[in-house]
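Here the complex is missing a single protein chain, while all its other protein chains stay put.
Letters are used for the chains, namely A and B, taken in the order the chains are written, and counting of residues starts over at 1 for each.
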Amino acid sequence: MKQNPISFQLKLNPEDFLPATEEEKQSQVVMRESISFWKDGMRRLVRNKVAMVSIVVIIVVMLFSFVVPAFYPYSYKEQMKGANNLAPMEYSEEEQARIEAGEKVFPHIFGTDKMGRDYAIRVMMGSRISLVVGLIATGIILIIGSAYGSIAAFFGGRVDLIMMRIVDIIYTVPDILLIVLLSFALNAPLENLKNAPGFAWVGVVGKNLISIFIVFALLYWVGMARMVRSQVLMLKESEYVTAARALGVGNGKIIKKHLLTNCIGTLIVTTTLQIPSSIFTESFLSFLGMGVAVPLPSLGSLASDAINGMNTYPYLLFIPALLISLIILSFNLLGDGLRDAFDPKLKN
Amino acid sequence: MSEYLVDIKNERLSFFTPAGEVKALNDVSIQLKEGEVLGIVGESGSGKSVTAYSLMGLTAHPGKLLGGSLIFNGHQIDQMSEKEMRKIRGNEISIIFQDPMTSLNPVYTIGNQIMEAVLFHTDKNRAQARERARELLELVGINEPDKRLKQYPHELSGGMRQRVMIAIALACEPKLLIADEPTTALDVTIQAQILELMMSLKERLGMAIIMITHDLGVVASMCERIAVMYAGKVVEYGTAEDIFYNPRHQYTKGLIRSIPRIDTREHERLVPIEGTPVDMLNPPKGCPFAPRCEACMKICLREMPPVTSFGEVHYTQCWLNQKEEMEKGAANE
Partner (left out) sequence: MLKYIAKRIGLAIVTIWAVATITFFLMNMVPGGPFLSEKAISPQATAALEAKYGLDKPLPQQYITYMWDALHGDFGDSLKQRGRTVMDIIKMKFPVSARVGGLSVLVALLIGIPLGSIAALKRGKFLDSLISVVATCGIAVPSFVICTLLLYFLGVKLRLLPTIGLSSWKNYVMPVLALSFYPTAYIMRLMRSSMLDVLGQDYMRTAKAKGVSGILILFKHALRNAILPVVTYVGPMLAYTVTGSFVVEKIFTIPGLGGEFITAISGRDYTLIMGTTIFLATLIIVMNVIVDIVYKIVDPRIKLK
């Protein structure tokens, strides 16, 4: 019943039944080119439109925070007489007079605040502070967390047990409660330190900022430490590392080739996602009045200051509020994109 | 009604992935009578599991049945609604999966999961269903069934879990049991036990079995009919005898050469099949096996080979066989 007479409509020539050459055979094998982990990840990242837009947004925000203020005609602490509470693009009487006299006056794009300071530059400075806090705090967390985590994983045994118990304890401590307390408590010692010889820089950086960093250094590294520890442990016990060792590959090469390539993806992702969370916490503290000191603005304190005048000057509130959301959103989306690109195993 | 319990004709099925269409099944035809054991052999990605899943209406998401007819026990599977399929699944056809470690729901007890199938397909009440579950555990050779019923999957070993999977599959005494590489994830010693159990259950319950495996040794000992699959096609189909003693397709020959045999002389080396499996996203134009075939001819690279039959059951899809048959035919004339 399976009889299949040679009735199909193919024209068969005798030479069709000659053996095929090796080249002919090989031409049929379509091999997809193999690409390195980083190249593959970069390709996936570049193809991810959301992540690319996030990068652009972050770069633009950085330009406005770090570069533009240097050329901006106003200063964040300069209080202009008679220029209080100007609406966006509005001029004070004095400036109006100067314009009529033929002078060019740079507009107050976002208006001014109740003390007569240009709001646009304050917002730019505010996002500079927020970004600086986010980046430095994340740096601190990264260093402490990965050092602590890898030490625990490296030594293992009792050292690991004790170190991780400490992490457990810090982990369950309600962080915001302690942060609020710490930033209050550190105020005085830092004030003293500022006056001590050789520590004048404390005043420049701002003692509240420093106390925020100390808080991050004390509390926030635990998540990173846990992550790094589990990564290192996993890699230490993974079969491909054992296999590499069995093949006689040296320690240096194992660390370089296996540990780093496998760990760095996760590390980059966690770090990127840590930045928005640091910015988040800073804005929270600033909003409660425990962040950077006046006259330095931060996006959180700008929003906080604007609440009372919300009825009449809502834009003073919305601009910093939306900007901080945008910054956090962009970093989050970039982090998600990096994870999808470099750390597929973390997905879900 | 067909004389066959399972009658798959010219099934074509593709997965529409973001990277393109993967033609997972290309003109697959398989028949199986009641109480028979069919082995489907092939390497990963050859379409053996896809064939079986489609018979249960379990084709995974981007997969789509494009053509052909699937008949099981008189039901036209490819025409049935999901609701109708549900009455058949777990009742008339059951399946055992490859990895017993992940195939049981971790948060429910063994008893709960066996009873689920019983309760769904029969009128039994909970007490009766529990009694049935206990019976089933005994049937699959699990000791202390009363204790096991209350245990969670993670408390059982891999072999035990596979026995539980078999118990679930047999809950409603199906006509057909599909075993998707049931022993691949198990220890070698356990493998034999599970296979033995399946065969004895088959004797007792009289069901047909489709055994999917990449292990020729397994099919040799169990199956009456064997389908050898390569890149979504059945390249050779026949009785166990045909396949083992009279293999015609180059791929089947290669597979048989690569099994270790007890009667090999010392120093005789196993012959592996050279090359790598085809990239299913960009399948070759002609015979998919051609690039790895020792006897590859020019036409093999250009055209899909037709079916060449060697009798009632045995057939291959290979240009070489076609050529030989044509020459034989010409010589006879």
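Basically, a contact is a pair of C-beta atoms (placed from the backbone, for glycine too) under 8 Å apart; a residue touches a chain by one contact, two chains touch by 3 or more.
Small disclaimer: the values here were computed from a predicted structure and weren't measured.
**Student:** For the chain that was dropped from the view, give me its touching partners among the shown chains.
**Tutor:** Counted over the whole complex, the chain not pictured touches A, B.
**Student:** Consider the whole complex, including the chain that is not shown, and state which of B:46, B:94 or B:322 touches that chain.
**Tutor:** B:94
**Student:** So one chain is hidden, and I want to know which residue out of B:38, B:117, B:219 or B:320 touches that hidden chain in the complete assembly.
**Tutor:** Here the residue in touch with the unshown chain is B:117.
**Student:** Touch as defined at the start, partner being the missing chain; which of B:168, B:194 or B:255 qualifies?
**Tutor:** Considering the complete complex, B:168 is the one touching the chain left out.
**Student:** With the missing chain put back, which residues of chain B would touch it? List them for me.
**Tutor:** These residues touch the chain not displayed: 56, 58, 82, 85-91, 94-95, 97, 99, 102-108, 113, 116-117, 120-121, 152, 154, 165, 168, 171.
**Student:** Over the whole complex, note the residues of chain A touching the chain we left out.
**Tutor:** That gives, for chain A, the contact residues 165, 168-169, 172-178, 180-182, 184-189, 191, 276, 280, 283-284, 287-288, 300, 303-304, 307, 310-311, 314, 317-318, 321-322, 324-325, 328-329, 332-333, 336, 347-348.
Please note the rule applied: only the chains that are shown with their structure count from here on.
**Student:** Per the contact definition, I'd like the list of chain A residues that touch chain B in the complex.
**Tutor:** For this pair, the touching residues of chain A are 1-4, 6, 8, 10, 12, 15-20, 24-32.
**Student:** Quick check on the complex: what are the chain B residues that touch chain A?
**Tutor:** Interface residues on the chain B side: 275-276, 278-279, 282, 284-286, 290-291, 293, 295-303, 306-309, 312, 315, 319, 322-323, 326.
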